[in-house]
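Of the protein chains in this complex, all but one are displayed in their positions.
After this line comes chain A, so read on.
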Amino acid sequence: MDPECAQLLPGLCAALADPGQPLADDTCLEKLLDWFKALTEAGSSLQLLQDSPCLVELLLQVPKTLGLSPRVLAFSLRLAGLLAAQEDCFQFLQQGELLPGLFGEAGPLGGAAWTAPTVRSGWIQGLRSLAQHPSALHFLADLGALDTVVSLQGDSSLFVASAAGQLLAHILGLSLRGQAEGHPGPQVCDWPASAQRIVGHIEESLCSPATPRVTQALNVLTTTFGHCHHPWTQVLWARLSPLVACLLEKDPVPAAHSLVDLLLSVARSPALELRPAAGWETVAQASGPAWIPAHAGPPASGAPERCRTGEGGLLGGRLKGAAGLAVRGPEQHFPGLPAGPEGDPAVADTLLSSRSACVGLLCQTLAHLELLQPLPQRPAPWPQAPLLGAAVTVLRFCNGSAVPASGSDVGGRLCAILASCVRVQRAALGFLGALSEDTGPPELVTQVFAVLLDYLQSPDSSPTVLKKAFQATLRWLLSASTRRGCCDLDPPTQLFLRELLPVLQRRLCSPCWEVRDSGLEFLTQVVGRWAGQAGFRHALLASEVPQLAQQLLQDPESYVRASAVTAVGQLSSRGLHASPAGPEHLGGPQKSLLPELLHVLAADSEGFPPQGMQVFTQWLRDGHAEVAEDTERFVARVLQAASRDLDWEVRAQGLELARVFLEQTLGQPGSRCPYAVAAPEAAAPGRVAQALRASCRVQLVEFAFRALFDYDRPVAQKSCDLLLFLRDQAAPWDSLQEAGGSPDVAVEAALQRWR
């Protein structure tokens, strides 16, 4: 800890322990905890306590002080937990009986302060931090904390309840941490008492008729299997899976969503992957078709298949099941995927009997597949082509263009269920986008682009669907160009882009602002990527898209205006902005873009996004014609407007622009290039003086100093960087040292510390 902080700390602690000192907000407490966390991670907590007795004093005093804010109480509990995470420090605190005072009966537990959810949450989080070593387990046992944690699972505050569940899972993991690696270990009856106690509680809860209790137990298990892959988890699952299977037999299945999460967590656990627990079979048997329609959980019925093909295959099978149902014989259509529910007509029948179940299942499957796609442990070989085919088919079912096999009742029903289903459309488009990471057979890729164009064109696509369609399109376009090894697009993709422009044009005129916004975002990204492509440039300039984008700078919706600023800036950077010579343009002669954007920045605090500042910075870097006319005036206006903007990112970007300006005036355009061979050197004195004068003229220094006191840390930090850079350039460190005793030294030190 630096001396200044050490100096300040006693005062701070005194202020915290004083109930008369109101706290404006608790973000400062969070920041303080962040700082302590960084300190304890970097060094010894014990040392910290010994160096700062005021902390111990604070922790001792807090539980005794009446009328203290619950936030300070919660802070103290969390701080104590943080410090006690190191065993020696824990012992130190234990000697002073400080921890029981905070976490035991003597503390807020059970007192009036306990009614505040913040305090209960602080208590749990404190214990969560503290429970890192065996001594902590004894402490918890002595305290009888487990009972409280168990009861807090049903807390009225969701945050507290969820944290209590996580703490239970953590304590279970901690108490079994010593178990031999690579071996399933002893049976549950030989586990430590605390672990047995938790398992017993979970077992009881799983058998409970009260659904909330079942949910709590399932959540603890999900957390456990999700975070801990030690061999003992196999023992635990072997013991509990029959109980879980019993849940599946109930009608209706209690806590279905939590159950599905648990089964997914189990399916993903590498510990269980190694040796599938015997419970799997039970689960698989128990998960007859009856529960699927009601609660739509993916892994259960396909669980045994997991051993064969992995989770991807399982989910893929399911997706195929839904997509390929009776389209034209699933195997023929999607070879390579394991059998899904369509293998069993009874399952398919029940599944299709409920629209919500079918839709829920499909959405969940698609979402899980989307998550699975980028994972390194995804199954190999990844069934890309069948999945691609299935995603396209699902999307076609959703927009009514898929024709089920004639006479197929199942296909017809699926068609009826999926027609215009926005949820499935969104999920399928998300998944389709994720599939762009791999390629597929050309004919399938053609189908992908065709179905994407259908969705982009269709007036029936809802704004959210459209946004997803734009995102998926962009990903597929990117993947198409990446695979060619350059940013060039192959002729079919170029053709697609040309077909897309009229659609985009229409979308930019949509009465629905979300649609206009998504259209602009897409435009920005497409232009950023392919502005160099002659074919694309030509098509874009021939269309009205640039003019429309510029017109949207006046949109009534601020989000759209903000996106328009970025899009227009991007177009202008790439020389694609609306041609001033547009004969039919209604708005009369074209105005220069720069004043328009500057006006938006100055006058419309909602309509100017941080990305807009990036555009300005880029313009300055690139020597954009309009900027080059009078750079200083441009910078001055931008900085002036940015300093007043409500968005901290805009202010931070303003500092970035200031830095570029400085570099340019100092004649060091390449100084920030990471590939620069030489270290940045101080500029020639003449240039420095010139640059400083220019900085003063554009009020750059003033802007930077004001930013130094910004409420938002990133802005202040950036300002520090900028000022240090300026100092380095103006007077190298050595010369300052030589001069000695300069009054600037203190400032310099302060700046360095800020950094």
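Just so it is clear, a contact is a pair of C-beta atoms (placed from the backbone, for glycine too) under 8 Å apart; a residue touches a chain by one contact, two chains touch by 3 or more; residues count from 1.
The definition used in the following text is that contacts and distances are computed from a predicted model.
Considering only "Integrator complex subunit 9", "Isocitrate dehydrogenase [NAD] subunit, mitochondrial", "Ciliary neurotrophic factor receptor subunit alpha" or "Sorting nexin-2", the record for the omitted chain gives "Integrator complex subunit 9", by its UniProt protein name. Of A:Pro100, A:Pro192, A:Gly400 or A:Gly667, it is A:Gly400 that touches the chain left out of the display.
Considering A:Gln86, A:Gln166, A:Gln551 or A:Ser719, the position touching the chain not shown turns out to be A:Gln551 (whole complex). For the chain missing from the display, the contacting residue among A:His230, A:Arg268 or A:Arg413 is A:Arg413, taking the whole complex into account. The chain not shown here is touched by just one of A:Asp147, A:Asp460 or A:Glu606, and that residue is A:Asp460.
For chain A, the residues touching the absent chain in the complete assembly are 400, 402-404, 411-413, 415-417, 419-420, 458-462, 505-507, 509-512, 515, 544, 547-548, 551, 554-557, 584-587.
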